[in-house]
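Below is one structure, written out as structure tokens, with a few remarks after it.
In this view, the complex is presented without one of its protein chains, the others remaining in place.
Per-chain residue numbering starts at 1, and chain names A, B and C are given in the order in which the chains are listed.
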Amino acid sequence: METLFNEGSNLAGAVDRAFIFIFAISFIFTIGITALMIYILIHFSRKRNKNPQQFSHNTKLEVIWTVIPILIVLVMFYYGWAGFAPMRKVPKDAMPITVIGRMWSWEFDYGNGKISKELVVPYNKNVKLNLVSVDVNHSLFIPAFRVKEDVIPGYKNYLWFRPIMKGTFDIYCTEYCGLAHSAMLAKAVVVDSLEFNKWLADLKVTGNLPEHPGLTIIKANACLTCHSMDGSRIIGPSFKGLFGRKTVVVTGSGEMEIEATADYIKKSIIDPNADVVKGFNKGLMQSYKEKITDADLDKIVDYFKTAGEIPIK
Amino acid sequence: MKNNENHVSSDSLNWTVLVILLILTTITILAIKIHLGAYTVALALILASIKVSIVLTYFMHLKFENMLLRLMVGGVFLLFAVVIAITFIDYYFR
Amino acid sequence: MSTTEHSEFIDSDTGKLGMWLFLFTELFLFGGLFIVYAVMRSKYAADFHQAALELNVFVGATNTVVLLVSSMTVAMSLTAIQQKRAGKAMGLLFITLLLAGVFMVNKYFEWGHKFGLHLYPGSDVMKSLPHGEIMFFGLYFMMTGLHALHVIIGGVLLTIVIFKIKSGKINAEHYLLQENGALYWHLVDLIWIFLFPLLYLVT
Partner (left out) sequence: MTNSSTSEPLNYLNHKTGLWSWLSSTDHKRIGLMYMYTITIFFCTAAILGLLMRIEKLTPGQTIMTAQTYNGMFTIHGIIMIFIVVIPGLAAVFGNFFLPIMIGAKDVAFPKLNLFSWYVFIAGAMLGLYSQFANGHSPDTGWTFYVPYSASASSNVVIALTAAFVLGFASILTGLNFIVTIHRMRAPGMTWFRMPLFPWSLYATAWIQLLATPIVGITLLMVIAERTLHIGFFDPALGGDPVLYQHLFWIYSHPAVYVMILPAMGVVTEIFPTFSQKPVFGYVPIVFSSLAIALVGYFVWGHHMFTSGISYESRWFFSFLTFLVAIPSAIKVFNWLSTMYGGSVDLKPPLLFAISFIFLFTIGGFTGLTLGSLATNIQLHNTDFVVAHFHYIIFGGMGFAFFAAIHYWFPKIYGRMYNFKWANISWGFLFVGFNLLYFPLFVMGIQGMPRRYFDYDPKFQTGEMLSTIGAFILIIGLIIMISNLVYGSRRGAIAPANPWHGVTLEWQIPSPPPHENFDEIPVITHEPYRFDHPYTK
């Protein structure tokens, strides 16, 4: 349940004070200026005022309207800074959670191989999020908490907060990251400490499960953002029943039907735009030539071969 | 419009400038050999700046140009220095 | 071009101001690379140190001297034209072009050597280096490459100047183009004065 202007974290109050101050000043000035303009248009209109005055200076006035705005912006700066400073001072006892951003999904790593798709956090406890990206820039944004920080490959960015409201809140990705940027969503769930501990204990350890090495590679390369395992169509064709499947592809010379052999699958990964599956767009899938070694390619093919229909969670 | 009498630099002036530049170059190379640690870069840059200002004043005739142009050149270098400095407010404190 | 009768003749101060402004943009063009250099160097001081050892100080120093001398010959050639000695002016510019040639040949062998060692952007050898060294060589190629491009443009400009002196279009009264060509050439020198210590001497 989410209303529009939740103050969901300890940081929100100060941010909102900055908002209120700046907006109040803005309203006063905008309305004042507009009113003055309308007054001038009416009172000094050519009909009423045939003889324009010819003054062009007024030092006193000019000093006033320089100094007052300076004072005002200084106060604005102060409010902004005061609301922001605590965001960079992480309390020592904050619970660390690693956030992994990739095209186009979030993962929240609680350590010991416990990875969740939702950010579940205990009520009124300090939480620190360490932000890691595996591909391009992303940005983690939880409006209700008034926190946002970019997730940049090669950088160790972080943010922290203490949730002060229970419920479920939106998480957005706010740095453009390609095709499904607007679908890179998740939820932040704030629950009681007790409930949280139970949830964490129940969380399946995905990192340690014996998993087909090919599947690990597929997951690591975020193939599943475009290819589903359950037959549904996302951006690319589903992996379900891929091996040996007959598909129509569009090549340079025209359309033809081929069978998904080991070689075809490898080629599809190394040079995806050579044979494009009919009905899908060329150029979306990028070549993985540099990213996946030959040995790994074999593992992927092997996975498709042996485990055509192994469901993943 | 200002009447432009262009300055003519003599060959001997040009030679003198070249010799000074070559000496400075030698100093730079030698200075690197004595290990000054972090200061090496600073020293190299200072020497390079001196050389550059000599090229600017004599070879490029700034000395004989009007004040405005000299101010512009100075301003441009200053602006660049400030931009680098501001960038380093980020990198230095990270 | 009948529309420009009134402004066919650009007076010297106007033309020179234009050239200086253009040089400012060139400075900032390289300036962008210098910013990257500064940041990367502060991040990877040790790697830069290591990588710079790969560069041959002797070649770099030679090129520095070559450019400094060429800068002087250009300046002297301007003096010559002002003193109505067109022949001397052309001779000096010719020497300048020769020096530019020497510079480029040096550069060619230097780059060739790097390529021989498979030290070029994107190569496997390059990728196996530590990050800082990759950056150093990336900057090295980008900066010296862009600089070499400027040497070539400057050379072309000076060649044009030689021809114009020959045909009498540039003379003791009208030598704006030569002045501007010289300014450009000095800029090429000026940039190299910074590049040399930053790339060759940071060891």
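As a convention for this text, a contact is a pair of C-beta atoms (placed from the backbone, for glycine too) under 8 Å apart; a residue touches a chain by one contact, two chains touch by 3 or more.
Quick caveat: nothing in here was measured; it's all calculated off a predicted structure.
**Q** Which visible chains touch the chain that is not shown?
**A** Over the full assembly, the chain not pictured touches A, B, C.
**Q** Just name the one of A:P122, A:P143 or A:G214 that touches the chain not displayed here.
**A** Per the contact definition at the top, the residue touching the missing chain is A:P143.
**Q** Touch as defined at the start, partner being the missing chain; which of B:I20, B:L43 or B:L79 qualifies?
**A** Going through B:I20, B:L43 or B:L79 one by one, B:L79 is the residue touching the chain not shown.
**Q** Which residues does chain C use to touch the chain missing from this display?
**A** Within chain C, the residues that touch the unshown chain are 1-4, 6-7, 10-11, 13-14, 17-18, 21-22, 24-33, 35-36, 39-40, 43-44, 121-122, 127, 130-132, 134-135, 138-139, 141-142.
**Q** Quickly run down the residues of chain A that touch the omitted chain.
**A** Contacting residues on chain A, toward the hidden partner: 4-5, 14-15, 18-19, 22-23, 25-26, 29-30, 33-34, 36-37, 40-41, 44-46, 49-58, 61-62, 65-66, 69-70, 73-74, 76-77, 79-84, 87-88, 135-137, 139, 141, 143-144, 146-150, 152-155, 157, 170, 172-183, 281-284, 286.
**Q** State which residues belonging to chain B touch the missing partner chain.
**A** Here the touching residues of chain B are 1, 68, 76, 79, 82-83, 86-87, 89-94.
The definition used in the following text is that only the chains that are shown with their structure count from here on.
**Q** Could you tell me which shape the graph of touching chains takes: line, ring, star, complete or other?
**A** other
**Q** Please report how many Å separate the Cα centroid of chain A from that of chain C, as a whole number.
**A** Roughly 45 Å, centre to centre.
**Q** Report the inter-centroid distance (CA atoms only) between chain A and chain B in whole Å.
**A** Taking the average C-alpha coordinate of chain A and of chain B, the gap between them is 47 Å.
**Q** Two or more other chains touching the same residue: where does that happen in chain B?
**A** none
**Q** Which chain A residues reach two or more other chains?
**A** none
**Q** Which residues, counting only chain C, touch chain B once they are in their complex?
**A** 11-13, 17, 20, 24, 27-28, 31, 34-35, 38-39, 41-43, 57, 61, 64-65, 68-69, 71-72, 74-76, 78-79, 82-83, 182-183, 186, 189-190, 193-194, 196-198, 201-203
**Q** Which residues of chain B touch chain C in their complex?
**A** Going through chain B, the ones touching chain C are 1-2, 4, 6, 8-11, 14-15, 17-18, 21-22, 25, 28-29, 32, 40-41, 44-45, 47-48, 51-52, 55-56, 58-60, 69, 72-73, 76-77, 80, 83-84, 87-88, 91-92.
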